[in-house]
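As you look at this complex, bear in mind that one protein chain is not there, while each of the others sits in place.
Then we have subunit A:
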Amino acid sequence: MDEKTAETLALAAGLDKAWANHRADVLAALQTQQSHRGKLPRTRNPADEPAPPWRLTGGENKA
């Protein structure tokens, strides 16, 4: 990612101070996020619903 694009994204996220004073950290964060996004499975099946862990099946010991 070129620095101009990175600056646009950082400022759009409201990270003006971080961009001014911790630019290397912001650039590293953008690189990290791009890497994560590339690895994240992205289903195209509309039937695949999100299921957070509070759907865990309950047991007799549940508080």
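Before moving on, here are some points about what is shown:
Criterion: a residue touches a chain if its C-beta (ideal position, glycine included) is under 8 Å from a C-beta of that chain, and two chains touch if they have at least 3 such contacts; residues count from 1.
One rule holds for everything that comes next: contacts and distances are computed from a predicted model.
The subunit not displayed here is recorded in UniProt as "Amidase", chosen from "Succinate dehydrogenase/fumarate reductase iron-sulfur subunit", "Amidase", "Transketolase family protein" or "Molybdenum transport system permease".
Residues 9, 13-18, 21-22, 25-26, 28-30, 32-33, 36-37, 39-43, 48-63 of subunit A touch the missing chain (whole complex, contact as defined above).
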